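Structure provided below as structure tokens; questions to follow.
For this view, one protein chain was removed and the others were kept in their places.
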Amino acid sequence: MRKIGVFVCHCGTNISSMVDIDRVIESATRLPDVACAVDYQFTCSAPGQTQIKDAIKEYNLDGVVVAACSPRMHEPTFRKTLRDAGLNPYMMEMANLREHTSWVALNRGEATAKAIDLVRMKVAKVARLRPLEEIHLPVTRRALVIGGGVAGIQAALDIADGGVDVTLVERSPSLGGHMAQYDKTFPTLDCASCILTPKMVEVASHPNITLLTYSEVEEVTGFVGAYKVKARIRARSVDLEKCNGCGTCLEVCPVRVPSEFDASLADRTAIYRPFPQAVPAAPAIDRESCIYFKTGKCRACEKVCPADAIDFEQENEIVEVQVGAIVVATGFHFFDARKYTEYGYGSYKDVISWLQFERLTNASGPTGGKLRRPSDGMEPKSIVFIHCVGSRDPSKGFPYCSRICCMATAKHAVITRSKIPDAKIYSFYIDIRAAGKGYEEFVRRAIEQEDVQFIKGRPSRIVQSDGKLLVRSEDAFLGRQIEVEADMVILTNGAAAQNDAAELAQMLGIGYDQYGFFNELHPKLRPVETNKAGIYLAGMCQGPKDIPESVAQASASASKVLGLLSRDQIAREPIIAEVDPGRCTGCMDCMEVCFFTAVEEDEFMERKIAKVLPGVCQGCGACVAQCSDGAMELRAFSDEQIHAEITALFAVEVAR
Amino acid sequence: MTEEYYPRIVGLLCNWCTYAGADLAGTTRIKYPQNIRPIRIPCSGRVSPHFILTSLLSGADGVFIGGCHPADCHYNEGNYYARRRFSVLKSFLDFVGVEPERLTLEWVSASEGDRFAEVVTAFTEDVKALGRPNPYSRKELED
Partner (left out) sequence: MPRAEIVKKVPINDSYFLFRSCVSSSKYPGIETSTEEVFARLGIELEDSPEQSCCGGFITFTSLAEVTASLPAVARNLSIIEESGKNALTVCNGCHMFLTEFGHFMDHNPDITNKVNEMLGMIGREYKGTSHVLHMLEAVAGLKNRIKELITRPLKGLRVATHYGCHYLYGFKHDAVDDPYMPTVLEELIEIAGAENVTYPEARTCCGSGLTQVIIHKEEMSLPFLKRKLDSLKKIEADVLIVVCPYCMTILDRGQFKMEERGIEEYGVPVLYINQLLGLAMGIDPVRLGLEAHITPVKRLLEKLEVSNA
């Protein structure tokens, strides 16, 4: 006979307002195996935990049922309580009386009946639990950072400064991400590249960082502490060791294609460096537009290279890295404003995107920082900004707010004012969202000091007439239609998840939402962890956020990585599958269904049987359901334990 | 039978998606019928067919299995195994005379608290609409 303690939590009134606690206690007391059943206001509080510890000693308990909130919330808390009291932490189960009962029940009777059933089921399960010991695994003290934008850079630097080796994988030929394309940052108007490029250089020269640019992660296997990563380094056709970054090759290349970095406002060559401060400085040959790769003739760059660094024969290379932890910082892309055909982006030359505007005002951009409209190079005297293009619009874009656009537009308006003092500047918005340090003040500055007209209204159409852009909108405050004549219109297109975000999430085994943003483990309390231990998030890939938030999240991820990798070993939950060698017939069906290749062949009394690798098994139980001999069991979720829960539910007729 | 038919439903919910979705339904205070008794399992792939049989024989009027959406399984493929095993068992139970309305396999993600409440409500209604307890429970069989 077991001696089980049942501890029922009121959770203030969260549970007790819908569940008759006395009846739960009374019913639990009558169950066999139950040595004591008590309640408390907040079982998770220090006195609540003391109540459990005291009862364990007093009744010499060998199992505990905590009837409180979801085990996804407090299971670790109460496991620790048991450990502190000298009881094996896995001799505990939680009955979910809050999330699954009191908060969702329509009436007290139903809630109480359910609570009584859930406690009875858990008592039956606890009576069949066995003590388990944690599994200790060695840790690889190296981290992988995916993405070389500002978040990835910050995470890599923080981890490397903590003394841990980092491999940083960036898809494009240079570090920098979107931030490198921006002109200034809000609300301080710091020059974006002035604050970013020193960090890029630091990454490249850091002794603890291995930088792989023009590379992509192809495969990730393993688990926390021991991930195996395959990365593909695309053939750059330029030898990184030999190239001294002189740029002579860029001058002779005859090819011109639209520059991704300049948002198609300028051209680049086939052998190219996205921008002058690129890190690494060595260019890459874009084989799709290179004449040599298309026709077998040219090689102009090779002829002029003083370092003999051009290598047309270079091939893609696969490298394998072992890492203990991974930071995902893959960023975002801008919503495609062409979907708003009524604004004419893509057909009217002077309707441009936010990113194009950044390039137009950037001193290293196609106009050398002079604000000129693309169609005829004229200095625009009337400029319209339109907020929320693709954001807060479920009909054509996304329902969410992209968070950065209001501030970016205020910044653009202020920059415009400094470049063209006599310009008329209009900004069409739905709501101004300026929550951040110094943000509201910055918007006020744009309105009050920089004479930017903010108009509440969503333009319905832009009409091009006689070289002018007529922006038609309602003015929601005046309650009437207005028309603004503009020389140039900037669409503030929102942020969207990367197109291949879902693919990456599936490769890593992490969650993502309906838009493709990666899911954090808990929205409030675990904002940088994912559902996969040892994989963390930083920056826009998790959801729209500005630069300071991205950087803060990157540093948070880095500290998580450093914490994890500061130990020689990490403890893993012992909830894994195990084989009963006496029953196993060696059919190896379990091996077939194991996604993690955690099952191996073994020998037992001169016959073949299956064996589970404790470090690899993730504890899903697919093999257990597959086993036709009942030889495979999942600890803490064994057939016996789950059967006990099911039969206990129907063991007693309960009044309703 | 004088007692009103109050169906009892066993819920086998995967820890990562449906159990968490049910938690979210609670956190957002969405109400739904309380006939379901959730049992937490690591993955819908853990559902051995005999869990369903045991439930029915013990007296369950319905069995609800919840897993992650296709391609979102925390263990990558567990939900696919669940789907295959479930469809085979369901056609077998149909053959022996258990109404198909008594069994369901639903995909509910951790972010779909409202959907959890919706599918549980719909399933409870379906089981209720059958109008009589599961005839294959041991108790009914013995009577």
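We call the chains A and B, going by the order they appear; numbering starts again at 1 in every chain.
Note that a contact is a pair of C-beta atoms (placed from the backbone, for glycine too) under 8 Å apart; a residue touches a chain by one contact, two chains touch by 3 or more.
This structure is a prediction, so every number in the text was calculated from the model and none was measured.
Shown chains touched by the hidden one, complex as a whole: A. Within the complete assembly, A:Val463 is the residue of A:Leu106, A:Cys194, A:Met378 or A:Val463 that touches the hidden chain.
Residue A:Tyr340 is the one among A:Phe261, A:Tyr340, A:Phe398 or A:Phe454 that touches the chain not shown.
For subunit A, the list of residues touching the undisplayed chain reads 340-342, 344, 347, 395, 461, 463-466, 470, 472.
Rule of thumb we're sticking to: only the chains that are shown with their structure count from here on.
Contact residues on subunit A toward subunit B in their complex (touch as defined above): 70-73, 96, 98-101, 103-106, 110-111, 113-114, 117-118, 121, 502, 506, 509, 511, 513-514, 519, 531-532, 575, 593, 595-596, 618-622, 624-626, 634, 637, 639, 642-643, 645-647, 649-650, 656. Residues 6, 8, 10, 15-16, 19-20, 22-27, 29-34, 37-43, 45-51, 54-55, 58-60, 71-72, 74-78, 81, 85, 109-111, 117, 137 of subunit B are the ones touching subunit A in the complex.
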